[in-house]
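A protein chain is absent from this complex, but the other protein chains hold their places.
So that you can tell them apart, the chains are marked A and B in the order they are listed, and the count of residues begins at 1 in each.
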Amino acid sequence: MTTSPLLPRHEVTRRDALKLLAAGIAALEAGCLSRAGDEDIVPYVADPPEHRPGVIVRYTSLLVHGGFGYGIVVDTRDGRPIKIDGNPAHPATAGGSTPWMQARILDLYDPQRGRGARMAGSPATWSAIARRLRELPPGPVWLVLPPHSSPTLAHLLERLARQRELHVVTDAPLDHRARYRGAAAVYGEPLEQQLDLARADVLVALDADVLAQPAWARAAAARRAPGTRMSRIWACEPMQTPTGTLADEHLLVHAGEVAAIAAALAAELGLAVPHAPHAWARRLADDLRRHRGRAAIVVGDRQPPVVHALARWIDHALGNVGGPVTLTRPALVDPLAGETLADLAAAAPRAVAVIVVDANPVYTAPRALDLARALAAAPFSLHAGTYADQTALACFAHVPLAHELETWTDARARDGTLAVGQPLVRPRFDVASAIDVVAALLDDRGDARALVRERFVDDAAWTTALRTGAVAGSQAPAVAAAPHWTPEAFAAPTGGGIEIALAESPQIGDGRFAGNAWLQELPHPITKQTWGNAALMSPATALALGVSDEDLVELTTPAGTLVVPALIAPVAGGTITVELGHGQIVPEVPIADRIGGDAYALRGPDGSCILRGSAKKVRGTRRLARTQTTLGEHGREVAPAAPVAHWLANPGLVAHLRGDQPSLLPPQNRDGVQWAMMIDTSICTGCSACMVACQAENNIPTVGPVEVARGRHMNWLRIDRYERDDATVVNEPMPCQMCEYAPCEYVCPVMATQHSPDGLNEQVYNRCIGTRFCSNNCPYKVRRFNWFGFEDTSSRALQYNPDVTVRSRGVMEKCTYCVQRIRRAEQRALVEKRAIAPGEVVTACQAACPTGAIQFGQLAERDTAFARMRSDGRRFEVLHELGTRPRTQYLAKITNPKESK
Amino acid sequence: MTALAQVHDDLFERMRARPGRHWWLAFGACGGATLLLFALIAYTIATGIGVWGTNIPAAWAFAIINFVFWIGIGHAGTFISAILYLLEQGRWRNPISRLTETMTVFAVIQAALFPVLHLGRPWFAYWLFPYPDVMGVWPQPRSALPWDAAAVSTYFTVSVLFWYVGMIPDLAALRDHAASPRARRLYALFAIGWRGDSRSWRHWKVTYLMLASIATPLVISVHSVVSSDFAIGVTPGWHSTLQPPYFVGGAIFSGFAMVLVLAIPVRFLYRLDHVITDHILDNCAKLLLATAWVVDYGYIVEHAGALWRGEPAERSLMLGHHPASVAFWTMIACNVVVPQVFWLRRARRSTLVLFVGSLLVLLGMWLERYVIIVQGLLRDQLPAAWGSYAPTLVDIGILAGTFGFFGLLFLVFLRFVPFVPVSELKEELA
Partner (left out) sequence: MTPEAGLAAEYADEHALVAAIRALRARGIGPMEAYSPIPSHAIDKALGEPRSPLAIAAGIGAIAGAGGAYALQWLLVAYLYPVDTGGRPPHMPLPFTIITIEMGFLFAALATFVAFLVASRLVTLWHPMFEVPGFESATRDGWWLAVGTVDTTAEDVLRATEPLHVHRFGGWS
């Protein structure tokens, strides 16, 4: 019995204490409830239909590249887009991807993108800049735009041109106009060549990486099965490209010599054109004659218009038009119209405003034009671009460019099919798109959505377009045209020195993707170099210059100089290839800043990419970050290949490379669901879209050039490139082989890697202590290790797939056959009380592959592409003799060279 | 004065020499290297294994080389103190047996750093031991790494026990004739009350014999287990049944070199020429030569085997990569050419030749592990996965640091512990 000062002055009995205690508890509860009662809150029971936590919701949208639209399907989680794939219904992709398409999802969350607009050196808002644009005084306005096919933008520009004096410069660093000029020379108007490669028995690529276009790759791949219907691919180019690796007849020539080959070919087929005889062209002509009307000639954009004209003429001469080749009006709006950057440089001081949208001409244009000074001379200059690059810093104002997934866009595919790109997420910061900028100039208050929507007739068409990702029936109609052309004599490029051919980077394009870490770290399909460029040359050229790999060479042209390390690659003798897009000085974009050498400095005022200059060795070396340095098979049969005639005569050619080896171990369980993967090396171009898709799906970090040079790149899937003794090149993607008798499993001391009942080799991240014995024992070296804490803590982590663990320092990781997708399908099947359907589980690499070279499925499947590959006689296992019994198996590469030499 | 007293006084007086300038200089250098070692260890654990030169494919490099190197050195100590004991080679084994047992214990301490340090997540190293954990997972005994954990902990424990038990009578002597009360208390603690009663001596003799008998098969088994780290793998150059005898021979080879490197300065600085005699050094050199031939035989078998078997991966490595490698030829020079000098009696009796030759052998044996481990990984089965390797300063600093730490422990041992087995030498008189 105590008296408490807080209680009334009488003794507290035990009963009282209990009563007080009970009262206290009741008061607590009442207090909580009464709070709810005091202010009514309403539970969130009516979710928006799209908000489904844990469920992947897919939307179509659009990416724009080179002015053409590429339809995509985007996976979103909790309202956040995390993965891009090609839209099967869109003719540009046919479901496949390219590396840049996969990587664009990272740009959405890139912290290097501007956090806000700026004007006169201080932060500003887009609305402030838009007000300036609306209030521009009358006078000439110069707009620099990339090539585009957007009906909305075209309409807006037309309106603007009626309102004021408008000059539009179409700036494409890698000029596509040569092919339109060539067509115009032949037909009188610029017509586009459309390809239906499934109908082509012969595909001729003249300095053209045809198969880089996913839809063309898929169509061409359909004709590569060995047999009587197998197509033949001819390619001549200064440096091997992915198309070149698939070519049956491949010739390395100077870029300047391609014109001579085209001329010789045309002459063989009857055109009166000055030419010199060319053996390769003669053989090609013979093959084309045998396949009249079933061939296609494609010329790369780098070649001068006359080569394009020759190719158009040859298509007609062979009767290809109407078969594999069709002619249409170009999807690009006015491809040959518009002024030039030189005009802009001259007129800038008198202009009222110079506006550059989605272009970086200070970096990409010939330096002689001194565009930075011109932009500074203009009274008002605005740059709307992804990064605060050199052009942004030279302009008065800068607004970050909206990512396609943040705004409404429309564009046409190359074949004319119109598609609308819908935004999937609100912009995190102030952005503006090209449509926004032109609308502001027009003082049109409509937002991008309204402007794009205007182009549609009714709601049903609009909704269908957005749901399917393409407007059905909107492709350009075929145009019947006849060639009228008398070619003039053209001189083969002469001059002393060495040819220097500038090429688009297969990773960062013309430099627009230099800030994308995934693309910078993507190994080059041919040289396997990451993070930078090099002077690519043949062994003979290197010998002549006295350089070996990584020695610095100085390249000089009349326009400028470049010092880059040398790298021996499959390049023609006497020519050096350097890729564009590197060497940017962009302090606000650390991923791109000063990586590699600036090859744009070598370009002359005519913008040609085929240059003549000199090369000499200079003192010093620079480390190249390459992921593969050994190219031969060295006596191991890991990349078998054979010409089709030999294959048909010896169907058991690779039978000794598959099947169960005798073993002391008990047979592995093959009951129930068993997963496996097949990869067809005959149709793998090495484009590496699968590698970036894997990176996006599985939260794979990038490590930077220093670590890649040390051998620590993290890509789970890599593509090995083998140069066989018979000169065939084989691209061999290497995911985890999921060996049934995995050598990695029995050496793990803590059981962090084991085998699942459905055939997967599982890596248990939270059990791994990082002894790395498993990596030592993996003969395929598909395992990667987290040497440091590589996980990204910047806003890029918003792209992370929530279904996949982000690995910490000290842990091993590797390809899992996208186990998260397998388990998701299992759960769905379990809930719906059914088995997993064939083709229900698609791995990320399989989905991205444009040619369908990667197929995944269950061993028990029948009648699927995967099952057909499993029963194909070309099936082999890599390192079969080790007895690992891999579930990832391959189809040998069959080539189709021309018999008679 | 009795003969026993003479031996006792002479040996203890020499061992108790006040540390001169040499000792302090060496102590300073080794102390500095030890501090460097622990600083680099802390840096590695805090930052990641990325501070080393390891990569894919060379995922094992300096750390595992150092591990095998130090464990191998330890084996010669046990060979001398246990195997030669059982073979009743006491005449020349006894004077150096304490030094060599100590070398073993300290070498194993260096080696034991690495299986933990080289882990990506070393704070989970205890998962290598079987204990009931919340994950319900246990170590996986088909892998050689739990075998390593078992073998190395066994070897360390048995070596320490053998070393300590052998030392008890001498510690008791130091207790009884200690200079200061503090020293007496310290030695009394470690002498655990030894009085020399006949019961204790009887049990002691059997214990010593038992421990020697257990340590003997450990010499073979522990390094065979360490070699199985490689033998059970499929990497070329690793995957061979040659590994256990090849590694054990190499271990004893490098260990004898370290014995000579330690014994010669100790003999010189403590004026123990009459105890660590020329005859003993001569015998060590002979065993060095004999074990060199075991190792050289291994080289012949490996390369001839690659030639005869024609297996592409082995050919690439043994016949393609090795002849172009500086490390390989240095190894051959140190392990094949240098030991041949010890056919000459004059060479075996010259402490300078013995010392320099032994240092070169240590270099050669370290390089041998480099050639096996790293070069095998760099030229593995799939040519597209071939890579290159370069160590970092942290790698080199840690290796140098282990030598410093080893030296530090050894210097402290020389200062405070009887490094000649006095009771055993007294026994020889009787």
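Quick note on the criterion: contacts are C-beta pairs under 8 Å (C-beta built on N, C-alpha and C of every residue); 3 or more make two chains touch, one makes a residue touch a chain.
Just so we're clear, the structure is a prediction, and the values are computed from it rather than from any experiment.
Across the whole complex, the hidden chain's contacts among the shown chains comprise A, B.
Annotation: of B:M210, B:L319 or B:L344, B:M210 touches the absent chain (contact as defined above). Of the listed positions B:H8, B:R121 or B:R348, the one in contact with the omitted chain in the full complex is B:H8.
Among B:M103, B:M167 or B:V225, only B:V225 touches the chain that is left out of the view. Residue in contact with the omitted chain (choice from B:A26, B:A76, B:A173 or B:L409): B:A173. Contact with the chain that does not appear here is found for just one residue of B:P95, B:P146, B:G250 or B:G376, B:P146. Take chain B: the residues that touch the chain left off the picture are 2, 4-5, 8, 130, 136-138, 140-142, 146-147, 150-151, 153-154, 157-158, 161-162, 165, 168-169, 172-173, 175-177, 188-189, 192-207, 210-211, 213-214, 217-218, 221-222, 225, 228, 423, 426-427, 430. In the full complex, chain A touches the omitted chain through residues 665-666, 668-669, 739-746, 748, 751, 753-757, 885.
The criterion applied here is as follows: only the chains that are shown with their structure count from here on.
Centre-to-centre spacing of chain A and chain B amounts to 55 Å, using the average Cα coordinate of each chain. Note for the complex: chain B touches chain A at residues 47-50, 53-60, 118-122, 124-125, 127-128, 135, 137-140, 142-146, 149, 229, 232-235, 312-313, 315-316, 377, 380-390. Residue ranges on chain A touching chain B, taken from their complex, read 628-636, 638, 707, 710-712, 720-722, 732, 734, 743, 746-751, 766-773, 775-777, 779-781, 783-789, 809-812, 878-879, 882.
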